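Yeah, one chain of the complex is gone here, protein chain that is, but the others are all in their spots.
When the chains are written out, they are named A and B in that same order, and each has its own residue count from 1.
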Amino acid sequence: MSEDFNVAGFLAERLEWVAARRPLIHHITNFVVMNETANLTLCLGASPVMAHATAEVEEMASQAGALVLNMGTPYPELEEAMCAAGRAANRAGVPVVLDPVGAGATSYRTRVAHRLLEEVRFAAVRGNAAEVACLAGEAAEIRGVDSVSFSGDPAGMASGLASSLGCVVAVTGAVDVVSDGVRLARVSNGHELLGGVTGTGCMATTAVAVMLASGEPYLEAAAAALGLFGLAGERAADVSGGRPGSFHVELYNQTHALAAGHAPLEGLRVKIEDGGNA
Amino acid sequence: MSEDFNVAGFLAERLEWVAARRPLIHHITNFVVMNETANLTLCLGASPVMAHATAEVEEMASQAGALVLNMGTPYPELEEAMCAAGRAANRAGVPVVLDPVGAGATSYRTRVAHRLLEEVRFAAVRGNAAEVACLAGEAAEIRGVDSVSFSGDPAGMASGLASSLGCVVAVTGAVDVVSDGVRLARVSNGHELLGGVTGTGCMATTAVAVMLASGEPYLEAAAAALGLFGLAGERAADVSGGRPGSFHVELYNQTHALAAGHAPLEGLRVKIEDGGNA
Partner (left out) sequence: MSEDFNVAGFLAERLEWVAARRPLIHHITNFVVMNETANLTLCLGASPVMAHATAEVEEMASQAGALVLNMGTPYPELEEAMCAAGRAANRAGVPVVLDPVGAGATSYRTRVAHRLLEEVRFAAVRGNAAEVACLAGEAAEIRGVDSVSFSGDPAGMASGLASSLGCVVAVTGAVDVVSDGVRLARVSNGHELLGGVTGTGCMATTAVAVMLASGEPYLEAAAAALGLFGLAGERAADVSGGRPGSFHVELYNQTHALAAGHAPLEGLRVKIEDGGNA
């Protein structure tokens, strides 16, 4: 059974809230996409800050509207900073979003991912099928940061992990599935060119964090964020004619146009069902 | 009383000097804007180098035309490297420019900023109102790296801090003010889209460093650099129609066009008064 989720109306309200308050989105993220995710945060109307010194992450995270922990280029000091920031955000009631980049690709990344799940209470997790499978203990193949094969059921996996973690889990791919353990959203926006530019998964996570900063319910917020970013990708693909450099530039233009109300929120394909395991 | 500062003539001479000598601009900077500030340095005709290992920063800084210390993503090793590089630059007579990104946002950043002011003799400091207020001991509110509120007088603050540090202080905002403790420059170039792309403050600092590499007087050099970068922002905004991705690309195009003499240095709004506190 599908609820009638008015995703455009939901997004319009949330984006207005974000524009009015400019929530701080604290990222502890990989060194590949720092600039890109900061710019995406700005396109969505929020205020990015990148800070990863253990000496300051607790103070910074406590002031934030949301915290992103992205383990794309992990190393021991960053791992400590992510744990400390995550716990501080938990104490302050700041929602924390995990992007388990490359979990499963090396045993170190897998350990970092599992440690984060143990020490931090997440509001949402977003990854590709192989990364989420690594968290859920399911079989999958990952090479570097690319999901190579996963033969399971993404919706069931998202739902099971969401239940056990008590948070929203998003598995992104051709169709994104998002579960809070009870309900399931399917987002069929997006474009294959998103796979031709590095960091678009990290940007999707940033979009989720910005929407979570505007409050619960997180299932709707996460699904709407993925719909918005996917729609921006579709429009960027239209304008850029399949050229990845131009597509990258247009991704900011189109995200900003949608978020600022310069382009209509039309074409969102986000559906919510009750019961992800059903 | 306003001096008749021919900013276009000043810039034309300085840019020719830079093009002929390609001064090395050594950056120890945050991980968000390394690529962006390196590219801006190239657009201005200078040669960027990013180096932050304690083992090499003194040797690198000593060869430079100017050194940028930008504390946007500080951590202990980087803090040590910035201090060591700054002292080496001081010994070698290389001008050092401070960008106190996020000073005041966490107590760690505030400590780093004050330590740098104690250990290094700066030629110029550039920050937003809240960052400079943190250095000057004035009240302000900062969230992440955004100045949220400052109710004081930027010109008086710049002048006071310039006097106490013995250097040029630039407070950038809708109108930039630059003081050497005696004279004050006001730069009213710029565009609000500069706030929609991350790292444009850091790029403005890089522009100041490139101009300082061409020699004294630093008040004129810093003000002219901010005028040039602001003018590039205005032209980029014109061309890109308010789209932040395209604006980002155009910012390099327009800076390069102005610096290389492909576009006229027209529309600079830089005025110098004697006596910033008067």
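Here, a residue touches a chain if its C-beta (ideal position, glycine included) is under 8 Å from a C-beta of that chain, and two chains touch if they have at least 3 such contacts.
Values in this document were obtained by computation on a predicted structure and should not be read as measured data.
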| item | value |
| --- | --- |
| Of A:V7, A:V33 or A:V171, the one touching the omitted chain in the full complex | A:V33 |
| Touch with the omitted chain, as defined above, among B:L15, B:M60 or B:A237 | B:M60 |
| Sole residue of A:G137, A:G173 or A:P244 that reaches the chain not shown, by the stated touch rule | A:P244 |
| Chain not shown, touching residues in subunit A | 30-33, 35-36, 72-76, 102, 105-109, 143-146, 195-199, 242-246, 248-249 |
| Subunit B, residues in touch with the chain not shown (by the definition above) | 22, 24, 26, 31, 34-35, 38-39, 42-43, 47-56, 59-60, 63-64, 77, 248-253, 256-257, 262 |
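The working rule: only the chains that are shown with their structure count from here on.
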| item | value |
| --- | --- |
| Euclidean distance of C-alpha centroids - subunit A vs subunit B, Å | 34 |
